[in-house]
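Everything on this sheet refers to the single structure shown next.
Just one protein chain is left out here, and the rest sit where they should.
First chain written, first letter: the chains are A, B, C, D and E, and each begins at residue 1.
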């Protein structure tokens, strides 16, 4: 690196700043040492990454199809609704195919161009996903009802669709989960991370969630990859359904894919800040109080609260 | 739904994908069954919803009027400040009228066009709101002082105005609260949800908050609809002022509008992660420690901490 | 303020709305009383504030230089990588100089124009910062490895770079920390606040963090200004490393700059929702359980958990 | 106007510049003298003008409906074409209604709010206009054929649709002409002026043009309000079909609405730079040479050329 | 078409408006009659058209490479110029490949997917084009000199590069001409049409132009496909180098590709509004006066002017 001595007074750290010239700095950053991205397994090649912007657009376009009149154009009438839904779905389909293909290539560590083999597969998956939309719409209609019934401050179904972060997070989760089931890599995670960024609610796309869930306020909620949640469950802000610890393989790396998160049965309420770790079962109808730390099974109908001070 | 059999190998779920054509998928999504948006009470009609973008613009424009020189144009001088404030307020006024009108229509469940009856009312409310701005500015000046005094890491008043998420959340709350008092539906909630999304601080617009509040860091803070907070209160991240449970009506729906959140008296400090639920009173000058779970009144001057481990 | 009586029926608060005209409202808001921004120490003068948009652009451009191919253009090949890195760095350099200069002026409370004296200093600092980038890149490569090893759900290094909020927050912190060490005011805080807004992870730029840190999920994490964190530390969502209380000076203002946050030694794991306050030492290799409230030192190798209910 | 003497050296005109302060300049510009906009008949009132942006969008959206696959989305298939056309038309309809209403208000010189009376009328006109689109499409298909046949450099019909300024200008004219016939003020002129700005071809919306017209290159073509053009006419750049002079009324103002532009019969070719003025008739099948100046009738089959030098 | 009678008063044309519903209008526009785009030879298929936006970006990016410091970033120094040029060229290369491929597909009338066969060819052409850039730069440097020397109002070379429409039009022409020589369809025409729209100067990409051309003001200039222009030629606004007439084939269609435009030898000046038609030769060193109509050869050194009035 080219160095030209130079002394500056006011800050010790600046005392002996070496003026780096642009060329040598670039050279230093692009060199292929063990910390370079090359060695970190992302091949430098002409293969576009999944596009965050496009994936966010897909999620928002899907929202406008699942809740027509609430998102996207609000100018929806019986006369035009099918044209709007149709042209939106048509746009989603092509963008989604492209992004799924990029997702498939993203995890393909080999050097050769994956676009040909992935293209047909991406089309099949996109088609299979779209055929699930009527079911997703039905699930979300029930979730919206749960939000309205679960919050005394909610004034209408419309308000919960339009304003509640929990409904947004669940919508993104249900979309991402379908893609996850169809074997799409990385894209489902990007969709739930987008909701995480907006709402503070972090649901892994691999989670299994039943009907009629309501997450109120939601900031700080974490629901891990292998969690299983039943029907009619209500969860408040700051709740963690996490892993207690995880076994390592002979190289000290965590073993992937082991069931390590809680099973929450139907009709459970978990109050704010509760932390439930490990493959424990929270029995049907239980109530878990706020700030509780829980790493064992509880039978159906339990009332668990922190010792009050 | 048109079905054309097709077999794909690599993923079980893809094994028997039915190719749905666009037309039949649209038809399926637009049909008026019980899960359709129609049945979920949002009439499909030509009535624009409140615009998130415009409401965010209003909140940001108000911030530039309340803190001239910090937000909006930073090029403010005694010569031009009144022109900038004047033209910004003029723009706010018209956009706000329009959005208030949409908010009034949003909750109007009837079929007929509400725009005529709501238009005059929206104008009156917008005017009433603007006349409150000098008072709001005064409240915020005191809140800023509280932030500076409450954080040893704060280097100037300017830094707290410019960078502190707590100040942003309180600004949006104070704006939203005035609109809430004037009977505007949905819009106040959208304003505080915007702050919630940026800061992780979720304050219901219906909350009553006194002078000189400081919320530090703030992610995960939830302050419920009927909470009452006195003067000189300091709250840290992850604090919940929530409802313990709520009575249901004969249909099993929560009864709306009951006082169910805490009353926090003057000079109270609540540390991170504390959860206070129900219509309890935290007496003047009390300190509530981190991660505490509290569902009963505490007398003035209390020191409540979790049992240390 | 001009007042014209007017009566409206439907809302008590609207009963006696005074129609304020624009001119008198502007006059009221621009008057120089004790709550005006003038009295709050930001001189109204022609001095541009640091630009949030530009600072966010700098952070994102740096990310594309530190992880070429993952952020910014994804079309990176051995042939073009040096041109892309070079032109991006060139753009960063000039924008960064300008923003550092604005930051220096921001804290300069005097009336005279600071731009001349600050300009040269800003250039020196920007240069010194850029010369640190190869080191920062190396640190981040190790952090990425830690994320991959620390989460069984992570499928590749690429996924953690591309999707993990913890990696984003650490990247912004490491950038901000270098600027903080070089004496840049306000800008480092804006960079970490940007990550805070996206991820819910609030790390003060003054914090000292060793090699190989992993913050999982992260929403609600707060790491205070004078914290010191060793190597190989893992932190989950909702963890606070905060100050217990702070001494006031004779005017009742908090004394700035005192060491008041925890020291976390190497190989420590802190589970979700734990709150650790004050200048305490968490000994090497300790594990702190979820939701724990801790305000005292713990020796190396400790296992601290909340009493289970 | 406040004046503060100040002397500057380098430019005579700057020698005695009076420093005007902002307030006095504003006052001077806003005062209601005879040169103010107020006296120039545009009432200062809250009535939005037609929006150039929206009108340009309408013209472009119509182009995508009239030439699906060439403009707007290029991803058109038999499966999706009706959804795309349908949702585009739906959007056009509402924007067009709004702009027609603004156009009607624009020419309404009275003080009272015209929006109520104009709204229904605008809806009727928009509907009538849309019902003409199939006819307009047919006319344009013939014009495109004429362009392909009229230019040896044209390689396909597709190229003339996609690239020829003459086709763009005719498309905007045919749209504008239909609106003109329906009595819409100002909007038709804005649509043809938009084409004028892009192509240099200025066709008044009031002009009558038959089937199969081709304007090649086109820059500088002017076709006046009362011109009548037959079928199969070809016109080159710089041709004027203008008025020779026009009678004034008793106040010296030009009398509006008199037929004062040429009649061009079928199968005429007019070469570049020809100027034809007044209500003259260019007989069927004539050829008018370049740069000719013509102010009298010519019989069918004429060959008129400038005397060569 | 559904018809519902409705009578309106104020405009005859509105008297019997038939209310068309959206569905029937869509059906009418999408039906495959002889005026539909289908019959007009553009297959409705999933094949993206060349993108105007991207082609304009390419032209502008090339301008910044050919005149670094004048277009694109103005912040160019010896230190950074190669990084800027390199990263711009890299971006151009990929976008250009894509657009060339679309251009090749555009003229491919067959039904099968052309993307595979066109892709490699597009890459070869893009590469060949880029290798010509140093020559194009040299030509443009000489053209700029000609503009400076040809206009007494020009104050510097810099001004002619930065402001002169003639220089912009020649730049786009020289770029388009190279692509035309390499056999790229449609794209070259789009590049010169873009300049035509901005400057009113219409140069066909097929034209051959020598060194050191200057077109002053330029609005209305048309230079036809088979024109040949020598060195040191100066052309003013409104000049046409066109075809006099063109032979038709047995179907009445113009025969493509015949030499039908003028040859202008070295050192000729053509004043504003002159029209020169047909394959005539304007001899070396001639001056053609304004508004002249010329359809025959003129010997070297001629002075042709219109008869003055």
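Just so we're on the same page, contacts are C-beta pairs under 8 Å (C-beta built on N, C-alpha and C of every residue); 3 or more make two chains touch, one makes a residue touch a chain.
These figures come from a predicted structure and were not determined experimentally.
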Visible chains that the absent chain touches, using the contact criterion stated earlier: B, C, D, E
Residue among D:219, D:232 or D:286 touching the omitted chain: D:219
Residue of E:107, E:133 or E:280 in touch with the missing chain, whole complex considered: E:133
In subunit B, positions touching the absent partner: 73, 75, 79-80, 82-84, 86-91, 94
On subunit E, residues whose C-beta touches the chain left out of the figure: 65, 67-70, 74-78, 81-82, 85-86, 89-90, 93, 121, 124-125, 127-128, 130-131, 133-134, 137-138, 141-142, 144, 149-153, 155-159, 161-163, 165, 181-183, 198-200, 217, 219-220, 236-238, 271-273, 289-292, 305-309
Chain not shown, touching residues in subunit D: 1, 6, 8, 10-11, 13-14, 17-20, 22-23, 25-30, 34-37, 40-42, 44-49, 106-107, 109, 185-186, 189-190, 193, 196-197, 200, 202, 204, 206, 219-222, 224-225, 238, 240, 242-243, 246, 252-258, 260, 273, 275, 277, 289, 291-296, 304-307
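Assume only the chains that are shown with their structure count from here on.
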Partner chains that subunit A and subunit D have in common: B, E
Touching subunit B and also subunit E, the following chains: A, C, D
Chain centre separation in whole Å, for subunit B relative to subunit A (CA means): 23
For subunit C, residues contacting two or more additional chains: 75, 82, 86, 89-90, 200, 219-220, 238, 273, 289, 291-292, 305-307
All pairs of touching chains, each written as two labels joined by a dash: A-B, A-C, A-D, A-E, B-C, B-D, C-E, D-E
